[in-house]
Structure formats: C-alpha cells, structure tokens
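Since the structure comes first, as structure tokens, the remarks are kept for the end.
Note that one protein chain is taken out, while the other chains of the complex remain in position.
For chain A:
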Amino acid sequence: MRSDIAGVAAPPRPVPWLASLGLSPGLRQSLARCGWAVLSVGLFAGIWELLWAIGWADPKLLPPPHVFLGDIPDQARYFNTATRWQIGVNPADGPSPYEAVAITIGATGMRVLVGLLIAATLSIGIGVLIRYFGLLEKLVLPTITLLSPVSPIAWLPVAIFIFGIGNAPAIFMVVVALFFHMVLSTISQIDNVSRAFINVARTMGATKRQIYTRVIVPAILPQLLIVLRLNLFGAWMVVLVAESTGVGFGLGQVIMMARNTFNPSLVFFTIALIGLLGFLSDWLLRLVQKRVLYWVPETAGVLRGL
C-alpha cells in the first residue's frame, strides 16, 4: 500500500490541457480558478436564460442576463443621477453615460474603502487600548457591548441628523456597522494570544507597552484581517442602504431609482455591477492579506487535498 500513501501526499494533478500551454504553475492555477468562476456564473446565467426561453421567467419582472446586459449604453444613461433632476441643468450636460457609471462606482467604492479603513483603525486601536487600560475597559466596554447588536439600519436616521447628505453619512454608516463587532473581536483575539508568547517577552524584560506592540498586535493581526474581509461584504450592503436615502449619487441611489421607476433591467444590471465590485474588492483584500501576513501558512491547500 506504499504507492497509496505516496499518492495522498502528491500535489493535485494539473489540468492536462492547461499544462500543455507551458505556463508557470502559479499562472496556471489562477487561470484555472478564473475558469471555474466563469463556469459557475455561466451556469447560473444559463439556467436563468433557459427559464426565460421556456417562458417561466417573465422578462418584464425577471429579465434574463442577455436583456439587462444587452444594452449597456442604455442602462448607463440612468447613472447620471448627480445633477439630472436639478433645475436649470440641461440633462444632456455633464458626464457621458459611461463616465457617469465610473463616477458612481468610484463614489460607492470610495465610501466602502474609506469606511473600512476608518472602522479598522478605530476598532483595533480602541480594542487594544481597552485591554491595555483597565479603567477604559470599565468605562467603555459595557456601552460597546450594548450597542453592538443594534442593526446598522437603526443608525441611518442618526447618520442623516448628524451628517445630512453627501459622503459623510454613507461612510459613517459603514463605520458604525463594523466598529462594534470589530472592537469586541479585537478584544477576544487579544485574550486568545498564546500565554507562552507573552511569557517569552516577559522573561526578556519587555515592558507592558512592548508586549502589546511587539507581541500582541502581530499575533492578532491575521485573525483581524480575516474579520475585516468577512465584514467587507457587510460594508457593501450597508453603503447601499445609506446611498438609497439621498446621499446624492451612488449605486444605492441607482437601485432606488430603478425601484421607483419600475425598471427591473436596471436593478439586475446594478446588482451584477455590485457583485463584480464586491468580488474584486475581496480579491484585493486577499492580496493585501498575503502581503502583510507572509508568515501565515495557507490551510486551504491542505483542505483541498483531502
């Protein structure tokens, strides 16, 4: 049974037709991953198209992909939500439809990114400080625990009271949606740092501050980045809610307008855009994760070998 045991340890067999192209293994792997993603989405779209073809999916309510992706210039028209309705502005003025799509995406993406950065910095900082200063924990932690189960939707009016309209309320919503959980998660990560790590630093004469900066923060960083990635999708959801209530422009606004004007094609087109953006931002964050956490071994590969 020797060969069997060796077989388990061997790397997964490369896809034959990809191997024949003479590409590097890394490139081949990412190509294969892309291929699977396309196939997966294609399968989903195919079923939808099929349902449309046999007449089960009403194109007025559930327009299939070839309909809502078929006329992109037509869809892009609706994205110029920034100035279109304002009095004295010629609807033909302003950015071209494609530019409008780019501006809309950019605006929403920027809100997600900025909100995520602020939330991460604030919550990690405050989480560490809470564990560092006992008094701060007693003063602040109960409030944070109390507020963390509150749905971000409940913060929406607050965001508008405080920040009115514009970028600020949307960013505030993202921050508030992530902040409380991430503080609590930071604290629990700190509590799970191996005692041996801390004791090593103590025997070497590290001060409390050094133990926090040199041991605890690097030790909790991997888990925190994973938490951040899980929360990324939450951020995308919340930003849409915030935008749909009159931030001015953004993907949430487009969806809202599509609802109000009963335009299912536009709804699905925007959903497709959001899905793509979420996917891309997750991929970006994964790259960052790999860069920052060069020391964390990848477990996924082991799991795939099972």
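We take it that contacts are C-beta pairs under 8 Å (C-beta built on N, C-alpha and C of every residue); 3 or more make two chains touch, one makes a residue touch a chain; residues count from 1.
Criterion: contacts and distances are computed from a predicted model.
Looking at the choices "Sarcosine oxidase subunit alpha", "Decaprenylphospho-beta-D-erythro-pentofuranosid-2-ulose 2-reductase", "ABC transporter ATP-binding protein" or "3-isopropylmalate dehydratase small subunit", the name in the UniProt record of the chain not drawn here is "ABC transporter ATP-binding protein".
Residue A:Q210 is the one among A:Q29, A:Q210 or A:T245 that touches the chain not shown.
Checked against the full complex, the one of A:A76, A:V112 or A:A201 touching the unshown chain is A:A201. Where chain A meets the missing chain, the touching residues are 194, 196-197, 199-206, 210, 214-215, 218-219, 221, 295-297.
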